[in-house]
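Shown here: the complex without one of its protein chains, the others still in place.
Lettered A, B and C in written order, each chain numbered from 1.
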Amino acid sequence: MLVVMGKAATPQMVAVVCDEIRQMGLTAHPIPGMQRMAIGVTGNKSQVDSDRLLTLPGVEDIIQVTQPYKLVSREWHAEDTVVQVGGVAVGGRNFVVMAGPCSVESREQSFRVAEAVSEAGVKIFRGGAFKPRTSPYSFQGLGHQGLEILAEVRERFGLLVVTEAVDTETLDAVAEYADIVQIGARNMQNYSLLKKAGRCKKAVLLKRGLSATLEEFLMAAEYILAEGNQRVILCERGVRTFADHTRNTLDLSAVPYVKRTSHLPIITDPSHATGRKDKVIPLSRASIAVGADGLLIEVHHDPSRALSDGPQAITPADLRQLMQELRALSAVLEREMA
Amino acid sequence: MLVVMGKAATPQMVAVVCDEIRQMGLTAHPIPGMQRMAIGVTGNKSQVDSDRLLTLPGVEDIIQVTQPYKLVSREWHAEDTVVQVGGVAVGGRNFVVMAGPCSVESREQSFRVAEAVSEAGVKIFRGGAFKPRTSPYSFQGLGHQGLEILAEVRERFGLLVVTEAVDTETLDAVAEYADIVQIGARNMQNYSLLKKAGRCKKAVLLKRGLSATLEEFLMAAEYILAEGNQRVILCERGVRTFADHTRNTLDLSAVPYVKRTSHLPIITDPSHATGRKDKVIPLSRASIAVGADGLLIEVHHDPSRALSDGPQAITPADLRQLMQELRALSAVLEREMA
Amino acid sequence: MLVVMGKAATPQMVAVVCDEIRQMGLTAHPIPGMQRMAIGVTGNKSQVDSDRLLTLPGVEDIIQVTQPYKLVSREWHAEDTVVQVGGVAVGGRNFVVMAGPCSVESREQSFRVAEAVSEAGVKIFRGGAFKPRTSPYSFQGLGHQGLEILAEVRERFGLLVVTEAVDTETLDAVAEYADIVQIGARNMQNYSLLKKAGRCKKAVLLKRGLSATLEEFLMAAEYILAEGNQRVILCERGVRTFADHTRNTLDLSAVPYVKRTSHLPIITDPSHATGRKDKVIPLSRASIAVGADGLLIEVHHDPSRALSDGPQAITPADLRQLMQELRALSAVLEREMA
Partner (left out) sequence: MLVVMGKAATPQMVAVVCDEIRQMGLTAHPIPGMQRMAIGVTGNKSQVDSDRLLTLPGVEDIIQVTQPYKLVSREWHAEDTVVQVGGVAVGGRNFVVMAGPCSVESREQSFRVAEAVSEAGVKIFRGGAFKPRTSPYSFQGLGHQGLEILAEVRERFGLLVVTEAVDTETLDAVAEYADIVQIGARNMQNYSLLKKAGRCKKAVLLKRGLSATLEEFLMAAEYILAEGNQRVILCERGVRTFADHTRNTLDLSAVPYVKRTSHLPIITDPSHATGRKDKVIPLSRASIAVGADGLLIEVHHDPSRALSDGPQAITPADLRQLMQELRALSAVLEREMA
């Protein structure tokens, strides 16, 4: 950490700052400059509460040098984490497609989609039983009944299941039924939910918030790991920008950044990011090419009848085509498809 | 609502869309254009699930004409809502300052700040007992002990209290102690929390999410009103943009927009928006001038010792100066200061 | 400047970086940390080309401590610059309203608006003769004929004139007719235009680009000052964000930031920022309250007949009302209205 003093800071002010640093158990290194003084701070094993220093007279700015996260960082854990879910490995050389409807709407719908995704070679079924919706008047999911349907899907089609937990009240039920518990973008900084997910026994799929920096995203994952759950899969799902041609802007540069900074696997969700199916397939190809560890994709056997997010769902035929393209790309990119 | 057909849409496709609209219990009005056909849709009393139409063959776009919210809209309720909290009225001609520390750190600190804000003429004390923090390793608030201290503050200084509820588990306790329950920006779309706040007996201060559109913001308020709680105060607290000279960008145009669209009162939080105290006072003046109904401001008797967000806190002396400026402005702007 | 080395950097790598710093004529101050080494750099009188250092082995990041601009900074020139234009002073305690139509459309229209703004007490008339338009098929302004009309407006109504120069080819003509040459947001980084404006004899009104940081904004002004023209007025006119309720987001926090960092005056343009006249008046009040030195406002005697940007123009009656409100506020805020 570096404390930058203003040009008008007196030696007395510098001394006060150095004292304060020492009282925090740290070491102060004054660095005289031609125009101003800076003070290097070392000895901090964890994040220093720099706000305190920023309010002292003469202090102009504080510059953080080290990252605030620990357990999620690659410095802490150099090897790629491979999250084992049932027989499927997420991370490392594997490229894993998770597909299914936005919402579990009925047994019949879920079975039809499950059959289609299974035939296409997908191993993990996605489908929401609890749905966070912008409007209180929109369809909010089948709830516990949806979880029961997902359990049937797993049994009948041999698929693993990823589904969202929207609050602490229902997380236990979700964790009982799901193989992977999803935390949605709106809940990325719902810390009570993150902590509870950190204490559950299932793998967690954590989506990036709509305007979260990657540091905040990794800090949210840190909440889960800090509670003892190492099985976290990150998911880039688009961020909010001024651009209006897609619902959100899929930030594919997040993938190489996370890969370098953290050991956790990261997948992408091109369906939610773009909101339109004609962009889902190109951005799926781009995702495997940029180095993502998998995809979360919405598929519906009849998108025009979907109760939520129909326009972004691809059809089973589109999915088969996409899986072929991904297999061809994975060979070139040295990835294994589950 | 208007359905826009593609240039290549056949009369058959148009007929299918019209049929679908009729099956939804609505009326279709085909509008032939020189290049393409559009279909006006009327008869919808509530929000239509337009996603279904968007997936039909030939449909290129859906344009929403009416707003999706209802109870929060000024069309529904033409008069300004004035939220009564203890003896203080928020909304209408009143301009209300809520001030206090970011966090309740100790009885002594809270009493000192409470005394200062009370002397400055402030009637509502703010202070967090439960704090949502980006890092799991940061100070997370005193919790229930903090609530007890707030109760003492109320009794001893005759101040009303606004404090944040961060999850459904602790909302009941917060609602028991607080006069106004705050829902923070990170929880603006935590629908379980919103619904529970909608069933509590206290007024709710709802902050705009970091990347929430005003439509989403009003829809979040709609969740609370839909559960029966009409006493909602909105709060603009800055949004996330590319600009890097403030922590967030305070979007003051939200105030006249909300005033025209909704009957609910709206205040601003220049402390969180800017993150630096030298911008808090100018933006407080701008807030009353733009038509806001009040302010939420961080004050600390010793910002350099604050356990959270010290750099954005103003001192009691700054607050007294600000209150004077606001009083002078309120006379010109025809506002009443509590 | 601070060079941050990676954890794996060897003493040899540190030595190479220090050597390189010395070859640049600067001094290197190694700061050993527990986890990594940092190197303070001093002795730089101007901006260091830090990119070179960033590519050396072991270097992880470069942190700039000092600002890259010089002539525009308050460190360089401590007093507020007051730009004298004809008999009007912009900056200091003065608050100056510039008003008029978006475009000069005809002599008759310009005279009618000029008469109205003059009667309202405005001293500076704005109106575009050359208009930058998104579409090549939109009205692009009257050009030289528009400049002639502006000259007549000045003579007949005793108003000063601000009008935009859109390219280097027409800047000389604009500078001949205008009292203040405006550089628009789209041209904020058109450096050839900035340099030529820096060599003209007229005051320059420089608008912030749609996604310019304040550092970039001040650097653009630096281009003008570096050519010898000190008479620069800055203008905040809204930035592009995800928010969709206004055309742009007026960033009023730019005003106190610029005031602290630079000696140049700064005004705001609430008309372009919001794009809707019902927000122009509240944001004009907020602008004087936040500390701006003036306003640039679109007025049209018949907005529904305006050839460009009608929806954001206020009427002469609105302007008279606004001027009254601003006069009342200026008394409280200790500003002088011209």
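Definition applied: contacts are C-beta pairs under 8 Å (C-beta built on N, C-alpha and C of every residue); 3 or more make two chains touch, one makes a residue touch a chain.
Here the structure is a predicted model, which means the values were calculated and not measured.
Chemist: With the missing chain put back, one of C:81, C:110, C:163 or C:190 would touch it. Which one?
Modeler: C:190
Chemist: Looking at A:1, A:250, A:314 or A:337, which residue reaches the missing chain?
Modeler: A:250
Chemist: Quick one: say which of B:15, B:63 or B:317 touches the chain that got left out.
Modeler: With B:15, B:63 or B:317 as choices, the missing chain is touched by B:63.
Chemist: Any idea which of A:81, A:110, A:134 or A:287 touches the chain not displayed?
Modeler: A:287
Chemist: Write the list of subunit B residues that the hidden chain touches.
Modeler: 2, 4, 7, 29, 31-36, 38, 40, 42-45, 61, 63, 65-66, 75, 211, 240-242
Chemist: State which residues belonging to subunit C touch the missing partner chain.
Modeler: For subunit C, the residues touching the absent chain are 46-47, 49, 51-56, 68-69, 132-139, 166-169, 186-187, 189-193, 195, 210-211, 216, 219, 222-223, 226, 240, 303-311.
Chemist: I need the residue numbers on subunit A that touch the omitted chain, in ascending order.
Modeler: Considering the whole complex, subunit A reaches the absent chain at 211, 213-215, 239, 241-246, 249-257, 260, 273-274, 278-279, 282-283, 285-291, 325, 328-329, 331-333.
Just so we're on the same page, only the chains that are shown with their structure count from here on.
Chemist: Roughly how many whole angstrom separate the Cα centroids of subunit B and subunit C?
Modeler: 31
Chemist: Using mean C-alpha positions as chain centres, tell me how far subunit A is from subunit C in Å, no decimals.
Modeler: 39
Chemist: Could you tell me which residues belong to subunit B and also touch two or more other chains?
Modeler: Subunit B, residues with two or more chain partners: 211.
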